[in-house]
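A protein chain is absent from this complex, but the other protein chains hold their places.
Just so it is clear, A and B label the chains in written order, and each chain counts residues from 1 on its own.
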Amino acid sequence: MEENSIIGKAVPRVDAVEKATGKAIYTDDFKLAGMLIGKIKRSPHPHARILRIDTSRAEKLPGVKAVVTGKDTTGRKFGTIKAYKAIWDELPLCMDKVRYIGDEVAAVAAVDEDTALEALDLIDVEYEELPAVFDPLEAMKPGAPVIHEGFQNNISMQVFLEAGDIEQGFKDSYRVFEDRFENVAVAHSPMEPHTSVASYVNGKVTLWSSTQSPFVVRMALAHQLDLPEAQVRVLKMTVGGGFGGKTDLYALDVCCVLLSQKAGRPVKIALTRQEEFETTRTRHSIIVELKTGVTKDGIILAKQARNILDGGAYTGVGLVAPYLSNLFLTLPYKAPNIKLEATRVYTNKVRGGAMRGYGSPQVIFAADSQMDIIAHELGIDPVELRSRNAITTGYQTSNGLRITSSAFPETIEKSAKGIAWAEKHGKMKKENKGMGMGCSGYIVGTGVAGGTPSNYSAGAIIKLHTDGFATLFTGAVDIGQGSDTVLSMIAAEELGIPLSKVKVVAGDTELTPFDLGQISSRTTFQTGNAVKRAAAEAKAKLLKVVAKNFEISPEDLEAKDERIYVKGSPDKVMAFKDAVFACQAANKGLEVVGNGAFAHELEQTIYTTGRGNYSPAYTFSTAAAEVKVDKETGEVEVLKIHYAHDIGKAINPINVKGQVEGSVQMGMGYALFESLLFDKGRLLNPTLSDYKLALTKDMPEIGVTLVESDDPGAPFGAKGCGEGTVAPVAPSIANAIFDAVGVRIKSLPITPEKILNALKEKEKAG
Amino acid sequence: MRLPKFEYLQPADLSEASAFLERYGGEARLIAGGTDLLVIMKNRKCTPKYLIGLNQIPQLDHISIENGLLKIGSLCTLRAIEVHPVIREQWAMLALAAKSMATLQIRNRGTIGGNLCNAAPSADTAPSLIALGATAVLASKKGERTIPMEEFFAGPGKTTLQDGEILKEIQVPKLPPQSGGVYLKHGRRKAVDLAVVGVAGLITINKANNHCTDARIVLGAVAPIPLRVKKAEEALINRTIDDASIEEAARIAMDESRPITDIRSSKEYRKEMVKVFTRRALKESLLLAQSDSRR
Partner (left out) sequence: MIKKIVKLKVNGDLCEVMVNPNMTLLELLREGLGITGTKRGCDSGECGTCTVIMNGNAVSSCLVLAVEAEGKEVITIEGLAKGDELHPIQKAFIDNASVQCGFCSPGMILSAKALLDNNAKPTETEIKEAIAGNICRCGGYTRIVEAIATVRDQGK
C-alpha cells in the first residue's frame, strides 16, 4: 500500500496560530457599525401563566432602541429536525406560559450593556404561578401539572427498540441481573458562552453565531421568521467549544433578529456564564433500569432496559436522546435478544439537549458497571468477560447495525496492558487502590439529514487555483475538535498538495455546501467522505487534461508533491499549478471545481421499529482506570487512565490524542464532581466556582493507544473520535472503586459522601 | 455581567478613607483587591453608591518582622504572603493557607485584609491567624486599637469593626520553640475551591516526652465564624500527645462544630470531616513540633 503524505501525520492545526495569538474572531469579538447590545428578560418562576407584559417604561428609557415580546413573533413554534415537527414545542418568547426559571419573556436592544440591563428592570411582567413538577417520575403520574398541552403524562417522546425473543433469552439464561442506575444533569460549559449577532437589512437576515450547525439553525430560523431560507444567512465565527450545546436554534438567535428588525440596526446578544448554566441545554439525567441475562460463561443472551430521561421544559434536539439511549445499549457487546424502552419526560427545568455522547455516558455507566457486577458474581475476570462478548468486524447486531470494522477486542487488550491489569487488578486493595474497565461503541453520525434532497448530510466543494492553492468549501464547523485541519488534510492528500496550500471556508449557509453540523462524531467520516470525493473530482479534471497533453490514459497518472506525473516515470511531469492553468485554458476559463456529497441511506424501519443500520460505521473505545480511595474522606483520586480507541485511522494522531484526553476530562468530571443542583427548579450552582470542572491538578496520567481498523467505507479508513470517547470513563472509575474498596456506587456523580456512606453500610453488613 | 453604577473615591491615606466611610455610611464600601467585592456587586447582591479605593494608599502592603513579631499590612496580597521566604519558613501554616486559596490570578490581587473583612465562615486565612494568636490593628479617626483575631468576627459576613474603622495591619507572634502548626483544607477538588472544612492546628510540646504545653485548634467553614475549639484544646494541654488524646480532641472538635448543609456539602459529612481533618492536623503538627530544632 502506498504511503500517505499527510494522512497519519501529527501536524499543527491550520487555525492554531490565529487562536494562539488572540487574532481569532469569536462572536463576542465581532462588531458591526451601529451595533446594539441585547439582553433577555427571563421568567423567575418554574411554571406560570403570563397575565400581562408592560414594556412601556423600558421603551421610554433613553438609549433603548427596541423592545420585543411574543407578540412581535410569528407565533410559530420551533424545534429541530423537520421530520419531528409534531414535537416542536418552543416559542422564542413565551406568550401564554413560562415553563422553567429562565424561560424567555422579552428582549431589549440598547446602545450599551448598562442601558440594556436597566431596561430589563423596567419591563413589568405579571405572572400567575402554577404548580410545577421537577422529577420525571412525579411528572408522569396522573394529576401532575401539565407542562405542554397535548402531551399526556408529560411524555415528550417514548421509543422502543426490540429484537429477537426477550422472554426466551431470559429463560435460557443461567443468571439474570437487575440493577438500577441514576445520574444527574450536567452542563456542557464551553469556555465561550453562546453569542449571536444579527443584522436585518432589506428583507434579509444575517446571523453570525457561535454555532455548531449553521444549516440546522438556518432551517429552523427561516421557518420561525416565515422567510425563505435564501433570505436567511447563518454563519459561524470561531467557536469556543460546543460539545453539542450549540447545535440547535436558540431563543437568543431569534431575539437578536427580531430586535434588529425593529431597531433597524445590528444587535448582539452574549449570554452571561450564569445564563449559560441556567438557560441553555444539559446532558439528560437518565434513570436506567437494566436487566441482563447471561450464560454460565458470562455470554449476554438478553438485555432489557427502561430508560427514563428528564427532558426539562422543552424538546429541541433532545428528541434524539431517547433513541440513542436505546441504541447505545446495543453496543459494544453482542446481545441477541433485546427489549429497550426510553421515555423522555417534561419537567419544569432547563431542558436536556445533546451533550457529547448523547445518551451513551448515561447508559454505558449503567451497562458497563453491570458488566463488572456480572463478572464479579460469576467469578470471571472483567477484562475476559468483555472480550467474550465483544463485537467484531462483520457482525450484525440483533437490531440491524452492520459493523463494517471493529478493533474493539484490541482496544480491550491494549487498554488492559497499558494499565498493567494482569499484574495489578485486585491486588492493590491494601493500599485502597483498584482498577476498573469501561467500554463503549459509538456511531459516526447517522442518516437523519433533516429534510435535504436525497438524505445527503454533507457536501463539499473544492476550487483549485492557478497558483497551486485549493480552497475547500465545507458546511462543517471546527468547534475545537480540529475539523478544519482534518478535512484540509484529506483534501491535501487526495490532491497531492501540501496542507499549507489548502484554505478552508466553512460554516456559511450562503457560501458553503450543506452540512448537518458537528454532532455525533460524524465529521471525519461523513464530511470527510464528501471532501475526498470533491477532491477526487477536481483531480480527475486535472488528470484528464494532463493525460491528453501527454497522450496517455488518466489512469497512468498520479498527483503527489504538487506534481502530476506518470506512474513509474517521475520525469514526465507537470506542476500542479500548471495543470490547473491548463485545465482552465482547455475549458474556456471555467474554474476547476470538484463537487462531492455524502449520504447514508437510512432504512425506513429506523423510523418505525428503530431497527436498521443507523450509521455507516461504528467506533469502539475502552478505558482502564487506576484509582486510590481515601477511606476516611471518601475522596477518589484517579491516578491513571489508559485509553484505547478504535478510530479506523488516525488522520492527525496528535489531534486525536487531544480529543481523547478531553474526553477523559469530561468523563471524569461526570463520574466524580460535575452536577447541576436544582431546588424546586432553581439552579443552585450556576457559577464556575460551584459547578466543578476538572482542573489541571485533578487530571490523572493519561495513556492513549490508537487502534486502526481501516474501515472500508471511511475516507482513508478514518472513522472518527470525540463523542463516543466520553462514555467509558465513568464506568471505568466506578469499577475501579469497587476493586479498591469493595463498594458499588450506582449513581453519578460518585461523591465522597456516597462512598463514605457505602463503606459504613458495608461495615455494618459485616 | 456589568458592574452596577458607582462613584470611585481615591483617598490619599487611611484617615481620608475613614472619613469617606463615615460620611457615606452604608452607601459606601471599601475596595482592596476587589476579588470578592466585585463579584458580589456584579451579582447585584451589593450595590454601593461609592467605592473607596484603598489600593493606592502607600505603605499598607508591607511585610516586616520586628523583634520576632510578623507585621502584615492589610493590603498585602495573598500571593505576597504565600511566597514570602520568612513567612514560609517561620509561619508556614499561614503561607500555605494563603496558597490554598482560589486561583493564582485572584491571589495576585486579593488581599489578606479583604479575606478577613469579608468574614466568610470559610475564610482560609482566619483559622491559622487565630491559632497563631494574631492580633488586628484597626485604624479610625479616633486613632488605633488592637484586638485579638479571635474577636474580629461577629457572624457570616460580619466583623466587629466599628463605624469608620479600617483594618490596617495584622500582627503575628513567633511560634514558641518545639511547636508545629498546619492548616488543612478539605475541598471538592484538588485546587481552587472554598473550604468544605478547614482546620488549623498548632501544638507546642516538650519533645522529650510528647507532653503538650499548648494547643490551638481552630475550625473554618463549620460555624458562623471561625471557631476556636477550646474544649478540644483542653483535651491535649498538659497531657501526652498520642493517638488516643488526638482522637479525643478530634471527636470533641467534631461535636463542637456547627456546620450547615449547603450546595458544597452536607452537615453530616462536614462533621465527619472535622474529626478526620482535626486528627490529621494534630498528627502533622506533632511531627512538625518534634522536628522543630529551635530551643
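One rule holds in what follows: contacts are C-beta pairs under 8 Å (C-beta built on N, C-alpha and C of every residue); 3 or more make two chains touch, one makes a residue touch a chain.
Keep in mind the model is a prediction, meaning the values are calculated, not measured.
Interface note for the absent chain: among A:Gly8, A:Gly79, A:Gly241 or A:Pro409, the touching residue is A:Gly241. Residue in contact with the omitted chain (choice from A:Lys657, A:Lys719 or A:Lys746): A:Lys657.
In the complete assembly, the contact with the undisplayed chain comes from A:Ser189, out of A:Ser189, A:Thr474 or A:Thr705. From the options A:Pro12, A:Gly426 or A:Pro570, the residue with contact to the unseen chain in the full assembly is A:Pro12. Where subunit A meets the chain that is not shown, the touching residues are 10, 12-13, 15-26, 28-29, 114, 189-193, 238-241, 243, 270, 272-273, 479-482, 654-655, 657-658, 660-662, 664-666, 687-689, 693-697, 699, 702.
One chain is missing from the display, and on subunit B it is touched by residues 1-8, 31, 33-35, 38-39, 42, 51, 53, 55-56, 79, 102-106, 108-109, 191-192.
Everything that follows uses one rule, which is that only the chains that are shown with their structure count from here on.
Interface of subunit A with subunit B (complex): residues 113-114, 117, 272-274, 632-633, 673, 677, 684-685, 689-690, 692, 694-695, 697-698, 752-753, 756.
Those residues of subunit B lying in contact with subunit A across their complex are 1-2, 5, 186, 188-194, 263-266, 268-269, 272-273, 276.
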